[in-house]
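Of the protein chains in this complex, all but one are displayed in their positions.
Letters A and B mark the chains in the order given here, with residues in each chain numbered from 1 onward.
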Amino acid sequence: MGNSSGSISSLLRNFRLRSSDPSIFIALLFAISLALSSFWIDPYLAYVGTSWIIFGLLGLSLDLVWGRGGLLSLGQTSFYGIGGYVGSIAAINFAPLTGNSLIWALPFGAISGAILATLVGWFIFYGRMGSLQSTILTYTFTLIVWTITLSFTTEIGEAVVGGDNGMSNIPGFVLGFDQNASSLSPNMMFLTVIVISAIIYLIVAFIVRSPFGMVIDSIRLDAVKAELLGLDIRLFQTLMFMLAGAIAGIAGGLFGAWANYLNPSIFSVQEALLVPIYVLVGGLGTLIGPFVGALTVGGLSFWLGGGVIGGQTTLVMGACLIVLVIFLRKGIVGGIQTVFARIFDGSEVRDQRSQQTSQVRVNLDLLEKLQASAKIQRDATLKTVDTSKRFGGVLAVDSVSQVFEPGKVRCIIGPNGAGKSSYLKTCTGAYAPDSGMVLYSGQDITKINPFERVKLGLGIKMQTAQVFDELSVKQNLWIAGYGNGLNKERADQVSDEMLDVLNMREISTRLASTLSHGEQQWLDIGMVLCLAPSVILLDEPAAGMSKEEKRQLSELVRLMAKTATVVVVDHDMDFVRTLDAEVTVLHQGAVFAQAEIDELRKDERILDIYLGRRESVTNF
Amino acid sequence: MELDFLATLLLSSLSSAAILLIATVGLAVMFGLMGVINLAHGEFIMFGAYATLFATQIGVPYPLAIVFATIVTAIFGGIVELLIIRRLYGRIFDTLLATWGLSLVLYQSAVLIFGTVTPGIGLPISNVQIGDYSISVYLLFLILVAAVLIGSLYWLLTKTSYGITARAAIQDRETASAVGVESARINTMTFALGSGLAGFAGAILLPAIPATPNMGFAFVIKAFLAVVAAGPVTLTGTVAVGSTLGMVGNITASFWTSVVGDIVFFLLTITILRIFPLGISGRWRLKL
Partner (left out) sequence: MLQISNANGGYKRVTIIRDCSLRVSKGEIVALLGRNGAGKSTLMKYTMGLVDTFGGSVSIDGNTLPQSTSKRVKMGLGYVPQGRYVFPRLSVPENIAVAALACGHNRHESIDDAFEDFPILAEKKEALAGTLSGGQQQILSIARALATKPQVLLLDEPTEGVQPSIIEEIGEKLKRLNEERGLSILIAEQNLDFCLSIAKRAYILNNGSISHETTRDELIENKTILHELLGV
């Protein structure tokens, strides 16, 4: 039995990884059956149910930001509320002219929600704020918008915004385009909202699978690595936030049309609290989850309690949220997916971190060919001038001046704690040096962001293998190819070639988290090569590799050095010896010696540093 | 502008900064010593206020009622830590959401039990005259309270065994455990301390801010922003940011409305965070 069920499960697994799951179909089935139900359900239920779908749409905007983008935003209701107000004001003024109300309410809602979200997002992401700070900021933003609207009164055309009294006379759902067109029946309204939500869901699902979505995923999984692939993560995150703001704004516009009346309670904490509940009940990051969650919560309070706005809803919801975060981690949709995965995949998949040490065999000839045709700046140099970095009382880098040029591998060695990694991090932009300069081909890059350095031509591999755990091997390489230039065709081509270079075609669909340490190291190196960098910085690339792998790596590094500037930081003397490199020895943050490796090997002092022999070290 | 007006403005600004500090330190202590943002902080303040009200209504004198409210809120906080916060160890956003849920539970419970209006505490309010203007003695007294409160917290966290251990635990949990610190116990105490401070705030501010279910709302926007802008040296940072922004907010509010004050406060905070992404104290070398 093992054979056939094994092949079926691997088939299903590949399907899941490639088209990223059948959940779109399930979601559509779900939408269609809901849509069909609109023809027979009780009008009152349809009326109430419409609001649940709208809440689901609001939940979708949070799921995008939180489940995909990784930022818990407590501000989605402010975009929702503003979208509702602005959309409704537009509808009040213009709908009488056209009949159809939604063509006013929805675009105006979307645009106002998007603008507001972009403003907030710009502050958060371009300010590089911490995640907790960002969340608190969105929360206080919600509170402030709420307090403002409580007392804010104005008249815009026919629309009267009455502070606490709210705004009434908002046109309902009118689809017909003549001035006498009437509002839809509750059942048709239900259907309309389902169709609109399904369209938005599809658009989001499409975006999530597009290059943009891949980038957003990679930023959530490892923002530092994403930036080292040349991606301006601030821009992508702000765009993602803008999109979510637009969705919330549309939901607000729909809500205004549904309720025919808006007041500041739409901005209230009680309202805001519901949004993460929908997402958590349904399943974080699933996109369809928020709808499932909103329908579940709405349905439960409808059939068990006294409707959505029942007296004690706040109390129950507050308690629900506490219970949810403690006990229910994956939500309904996530739970179903886990069950399915267990049935089809077999539970061993994730534990499969290959115990067998599958040897990586690199295709250097192919790499050389690719390298020859790659657009690389052949004479790029990296230079540091008196670079220093201090941590508290420790001078980690002590005015190091170096010039790195192509042609020959350059190594930086030194015992643990000598400041090698810290020095490298001032070159990559992870640390801002306290004094001194970093120059790329003569251009001062001391103060620019890491991704801008990568765009100039820097390729950086950090000490630990940095791969995107939840993406496949191929997707990892693809993101790396995409980061440099945002060109989809190039990414397709480069990642495909790199699969051959790394000989990873057979495991291209495996999740990076299931690879062995050595394989992850190679994948990371492959990602750096995908950037076609002119200056390559490698921090302990040989760590955790077998003898044979080290030999191949050494060949690869020497090959790269023919066309690019390559700097290797390591303390594995065996490995360094094979690189035929010019070696700089760091000791206590400063340059201790610099020479060919063979010369250095004769130098007793170097051995002393490594072995900690006393005489010459103290004399230094 | 007249001198007496300026003096009054200065004193009222100082007192509103003092009120903000009193209402914020509990939050700052929890964030600074266990890394938790308690979104129910405003409701803990409300809890303290109602506890005080309850005590005075059964005949306890007001000063003793303050002590009672502080202790009761602290015990309540300790229970919350044991039942909820502890289960969410290391999951800061889940902790945040759970405290958010708790805030609504507390709010709605208060609405159910006490309704939305409650009688004031009925403390005689006397004023001092400064030129043409007058200012409440009680508000001036709060400036003193804030100073004493900050001073005793500083003492508690630098001189007592709890304080030193708690600071070590938040700076490096693993190393703290490797010298024998049991951070779970410390965290319960910290959460209780933060809650107790919130309860104290509700109690001591009761004559100025009557107990209502949403009374915490008056503080939380500024309190959260102050703590977030404060950065890693949370307590000193909060005192610095809170008192500065509290005074600025009061000055703007005295010319416009309190909503404008909140908005100005918000804008100032995001500006601070734009300049110092780690918060204002990112590079300070201080103990707290």
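Convention: a contact is a pair of C-beta atoms (placed from the backbone, for glycine too) under 8 Å apart; a residue touches a chain by one contact, two chains touch by 3 or more.
Just so it is clear, the model here is predicted, and its values are computed rather than measured.
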| item | value |
| --- | --- |
| Candidates B:97, B:181 or B:268 - the one touching the absent chain | B:181 |
| From A:181, A:336, A:543 or A:559, residue that would touch the chain that is not displayed | A:543 |
| Residues of chain A in contact with the chain not shown | 351, 353, 392-394, 415-419, 517, 543-544, 571-574, 588, 607, 610-614, 617-618 |
| Interface with the undisplayed chain - residues on chain B | 158, 161, 164-165, 167-168, 171-172, 174-182, 233, 285-288 |
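Here, only the chains that are shown with their structure count from here on.
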| item | value |
| --- | --- |
| Distance from the mean Cα position of chain B to that of chain A, given in whole angstrom | 35 |
| Residue ranges of chain B touching chain A (in the complex, touch as defined) | 37, 39, 84, 87-88, 91-94, 96-98, 100-109, 112, 217, 220-221, 224-225, 227-228, 257, 259, 262-263, 266, 269-270, 273-274, 277-279 |
| Of chain A, residues touching chain B in the complex | 72, 74, 123, 127-133, 135-137, 139-141, 143-144, 147-148, 151, 269-270, 273, 276, 280, 312, 314-315, 317-322, 324-326 |
